[in-house]
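All protein chains but one are shown at their positions in the complex.
Which chain is which? They are A and B, in the order written, and residues in each are numbered from 1.
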Amino acid sequence: MKDHEGRDGHEDHEGHAMKIPGQHAPSDGPEALLTVEGLVKHFPITKGLLRRQVGAVQAVDGLTFDVRTGETLGVVGESGCGKSTMGRLITRLLEPTGGRVAFQGKDISHLGVAGMRPLRRDIQMIFQDPYSSLNPRHTVGTIVGAPFRLQGIAPEGGVKKEVQRLLELVGLNPEHYNRYPHEFSGGQRQRIGIARALALKPKLVVADEPVSALDVSIQAQVVNLLDDLQDELGLTYVIIAHDLSVIRHVSDRIAVMYLGKLVELTDRTSLYTKPMHPYTKALLSAVPVPDPKRRAKRERILLKGDVPSPISPPSGCRFHTRCWKATDVCKVQEPPLLALEPGHQVACHHPENAPEAAAAGTSGG
Amino acid sequence: MFAYIVRRLFAVIVMLLVVILVTFGIFFAIPKFTGADPALMYIGKQADPAAIEGIREKLGLGKPILEQFWNFVSGIFAGRDYSSANGSVHCPAPCFGYSFKHENPVWPELTSRLPVTLSLAGGACVLWVTGGVLTGVVSALKRGTVWDRTAMTVALGGVSLPIYFTALLSLAVFKYKLGWVGGEYTSFADAPGSWFGGLILPWVTLAFLYAAMYARLTRATMLEVLGEDYIRTARAKGLAEPVVIGKHAMRSTMTPILTVLGMDLGALVGGAILTETAFSLPGLGQAAVAAINERDLPMILGVTLITASAVVFANLVVDLLYAVIDPRVRLS
């Protein structure tokens, strides 16, 4: 097999069977804003008389990836795949059970509230539900201005002026400074949430399902807004969503998650044109295409059953219970996340669309 | 399910021990720390020092607190002797203390009063649950109509009027003016007719207060349940409205009502103090009032423990009923 010359340091490797969590050290070069290594989060489950811990929801179970400055990393997966937990881990709203999260080279995995405070300026989050994430008793001015007060920052020209500038930036009327959230529509509320997130000029914005609660026509407005803000402010995004169409539109690179694991990570074009993981392929084929003419022509891979429980995930490859290509090796051996092509990482024993040598090599293991 | 029951039972036992400990602490230990003499509280300020000393010895107040507590708890299970220079009195198990005011153990006194309180609480409960839930359901179904507004206004009155007012008013009207009801409390075993006659007024008075609360609770819950998707599904199946309401909606509406009912009944077993006093019913509540007036500490302790135990057990029953009603509790 031939060695690939990766664009990034961590993607080149001697011998393809490089294990990502083990031997690999993600580049801490200028490109990586956020580095995640072997990230694990288990939520304990207790049972019985004495409330012994009998197991754990393995929400996130060993993720390794990095987020490069200025890019949009899309994270996609079905419910229970751990994508939201991942979002809360990298913004350190949750503390990881294991692994490491580094922001600009600094390990933030176990920083306390005080330690995180200065970093809260740089890392911001946008939430799904524009109804419950805004305090109904506070005016928009108070909500958007809150980060300044919490961080003890006095922006030039005063908080009010700065808040009004932010409102204008996200397409809201700055004169609505004194209104309450209930006076706004869903899309406008999401804009308020975005303005709040942008107040302190963050470097990284993690958005968890930013448009899924919105109507189609409003969705497009917010997607465009996020786009514009990225160009204008040089933001780096991690966008978590279940909607593959939205992810395709917004992302530069895309990570596909299944039951707490990364199954595929690559740039947008390769993911949608030649997905390598069978799960990715099935996922893409399952999305209804808004074109009735293609209804008859398309081949669709129908997966059996539902996503298994993250409490007792299947052995080996977690997807083997639903995979049409699964063989015995899949049941016992967990496939490592490998770069089968430059910049295209897959965790599968029997990848699709793979270069021959690579495919043969992995399935042999 | 088994683990669930065992866990709940275990919780009940722990809870009761805590209740005994706290009650005991309040009555015996705290006065000691604060310098007030429990023996003095027992007997009154005029007593001569010898009598105080006698009480102190009988109650074992000189002993360490932990030993006193142990004596009290073991007395519940094994009985206990109070001895002093003047001889000893035996308090058979379950011994919840010995009232030196009346020269008798507390427990038999409590058990003789329990049927009165149970009759009062039980009868009133039947009335208020029927009346309150029915009113609440009809109000919910006829939301916004004259019926709804009238019922809710009456219910608001029921909740806000103090029981001594309604009790005295009803006594004045139905007993003294009209003479429809009357008589002392008689036990059911002796004369069912006069048992009923003596209790009907207290029942109605007490039930009015509770029915008002239950009507409001039922109405609110029912309205919420009627907005649930599964009610729409039941209608979409073509079920007739009485089935939709009576079966699908009622089943869910009963859950919060049961919770409140368990708590209320538990508390009432400790004595409906105002009602019993107003109607001169010889129940636990009346005993509590008398004991407080006489500073009969063991008696107060006994009533407190019974009330607390009743609430704890009522909660256990509610928890178990929950499991019967809701498969999500039963099966997880």
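FYI, a contact is a pair of C-beta atoms (placed from the backbone, for glycine too) under 8 Å apart; a residue touches a chain by one contact, two chains touch by 3 or more.
One rule holds in what follows: contacts and distances are computed from a predicted model.
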item: Omitted chain (choose from "Formylmethanofuran dehydrogenase subunit B", "NADH-quinone oxidoreductase subunit K", "Dipeptide/oligopeptide/nickel ABC transporter ATP-binding protein" or "Hydrogenase maturation factor HypC") - UniProt protein name; value: "Dipeptide/oligopeptide/nickel ABC transporter ATP-binding protein"
item: Contact residue for the chain not shown (choose from B:Ala51, B:Leu114, B:Leu141 or B:Val181); value: B:Leu141
item: Selected from A:Arg120, A:His249 or A:Lys325 as touching the chain missing from the view; value: A:His249
item: Residue among B:Thr205, B:Ser252 or B:Thr304 that touches the chain left out of view; value: B:Ser252
item: Per the touch definition above, residue among A:Leu284, A:Cys317, A:Cys330 or A:Ala354 touching the missing chain; value: A:Leu284
item: Residue ranges of chain A at the interface with the undisplayed chain; value: 78-79, 185-188, 215-221, 223-224, 227, 242-246, 248-250, 269, 272, 282-295, 300, 302-303, 305-307
item: Contacts of chain B with the absent chain, listed as residue ranges; value: 141-145, 148, 226, 228-241, 243-244, 248, 251-252, 325-328, 331-332
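Simple rule for what comes next: only the chains that are shown with their structure count from here on.
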item: Inter-centroid spacing, chain B versus chain A (mean Cα positions, whole Å); value: 55
